[in-house]
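Report on the structure given below.
Note that one protein chain is taken out, while the other chains of the complex remain in position.
Take a look at subunit A:
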Amino acid sequence: MILRALNAYYERLLADPDSGVAEYGFSRQQISFCVVIDADGTLHEVQDARQPDAKGRNRHRSVVVPGNSKPSGSGINPCFLWDNAAYMLGYRPDDPKPERTAEAFAAFRQRHLDAEPQVNDSQFSAVCRFLEAWDPTKAIDQPALVELGTGFGVFKIRNTLPYVHHAAPVRDWWLKQFAEEETAEVGTLGQCLVTGEVAPIARLHEPKIKGVYGGQSSGAALVSFNLDAFDSYGKKQSVNAPVSEQAAFRYCTALNRLLDRSAGRRLSVGDTSVVFWTAAPSPAEDFIEQLFNPSTKTEDDTQLSEVHDLIDAIANGSFPPKFKDPNTPFYVLGLAPNAARISVRFWHESTLGDFLANLGKHFKDLEICHGPKDQPHPPLWRLIGETAREAKEVPDLLEGALLRAILTGRPYPQMFYAALLRRVRADCEVRYVRAAAIKACLNRNTRNNIQPLAQELLMSLDPERTEEAYQLGRLFAELEKTQEDALPGINDTIKDRYFGAASATPGSVFPRIIRMNQHHLGKLEKGARTYHERRIQEITGRINGFPSHLNLQQQGLFAIGYYHQRQDIFTKKAPKPALDPAAAV
């Protein structure tokens, strides 16, 4: 299904003239220099073909060139009208093997001279004249070339617009020749598992897939059988999974396109590169990355508020009308590298409507009271970031499992919940995102009948909750506040010392901190003391005793109770007329 959906996406791209997707027989390559020749074949100059990007850094220019990719291997294998400087100009900076470079240039020249009579094009002939006359020792006179050193180059005739390989006669000849080569190379016919038709089966799937985070820079393969343990029935390489040459090219091209950073169709979830697309063009595609990871930068306020308005609408269960048809099929593919192979972390097919409904549930579950500085709708990377000290400590499987839970609306992985609590205990901190994630886990478990709570947790303080763990969390927040008021500016509060133990084994901690609380109360003015005593009393009235041990679910409740109470303390309340004037400080 993945390959078939990608194949369909390729057709969609091909139908769109703006997409610039490479046709069969061509591929996109990162070009760094351009050899500009006069019409008679004399060199004009070697230009730097890179372009500055938005941040002002020079980026390689992406150009459609003949052939699927640079052939791999150590042999001499020149490309057609593009290659690195060693092949094109016989130049390599700090050359360790000058003989090999000379050989490479000779092979490149020979290939083009051999093709000249068949191609029969003036631009191409100019290139041939240049290759005949070129002296590799002069390469150092070209400052651009010396500066760039490595990277690929293309040819261009001075004062003409497209590159030489884009000239119509050259293109036509290449396509004809490519098709012939392909037919000659065909080893096996078989039923293609993408199209169902009997066709020549690709031995290797090209072009290579680039842009999977952490993968090899030369590209990796989604379908590959690179070791003999993977073969079945004596079949070699990709014949094990019969895909026709055309289909292989198409799905690889489509996937490369989705993975391209500039396309805005990918996001990184931990070490997983996630791409998404819809079967038919929809404006939603341009927003999805933002929906998962709402930007926190305020550079572009209009866009920021637009995305947040969208999320608000989605969280309330409505489908934004500008996304057109909610029944459009929607695909999400998560990829992670394993050396030269790419593994599918997850694959999810649904409709745009279902997807947004599930995403809405996710944001709804995360809603919890927070301070004015905290952005609503925490982005995905922050949720994952809350499970570990640093990004590389996040277990690989967690990210995929979490995203799967969001996409399908199923409970969040237990691993995620456990990791959150571990962090809470370790650094004694219940921050906004963490609290939101814990609350979302507990509520979703309740809805799916996994250790259900008596009722779902609310967004903010719910003093009537019956769970003792929740009330203990509240009590802890009040005890901490008393200490803070009694000893302002203190470095080490009871939270820093006792939070972890209090949330796991309240029986051994609470008696001690309540004793300490007596000292803290003693330091306060009378009014403040009454105020704190009253609030503590209100909570202790709901507690029967201190259990010796809280399980994982109860620890989560404890954390939420603490967070709710703490938020409540710092929320300005409308003055209540019934409040005892003595307590108002």
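Please note the rule applied: a residue touches a chain if its C-beta (ideal position, glycine included) is under 8 Å from a C-beta of that chain, and two chains touch if they have at least 3 such contacts; residues count from 1.
Everything below uses one rule, namely that contacts and distances are computed from a predicted model.
Missing chain, UniProt protein name, picked from "Multiple sugar transport system permease protein", "pre-crRNA processing endonuclease", "YciI family protein" or "Sulfite reductase": "pre-crRNA processing endonuclease".
Among A:63, A:222 or A:442, only A:222 touches the chain left out of the display. Across the entire complex, the residue among A:14, A:280 or A:397 in touch with the chain not shown is A:397. Screening A:153, A:242 or A:294 for touch with the missing chain picks out A:242. Against the chain not displayed here, subunit A makes contact via residues 1-4, 186-191, 193-194, 196, 198, 200, 222-235, 240-243, 336, 338, 341-347, 396-397, 400-401, 404, 408, 410.
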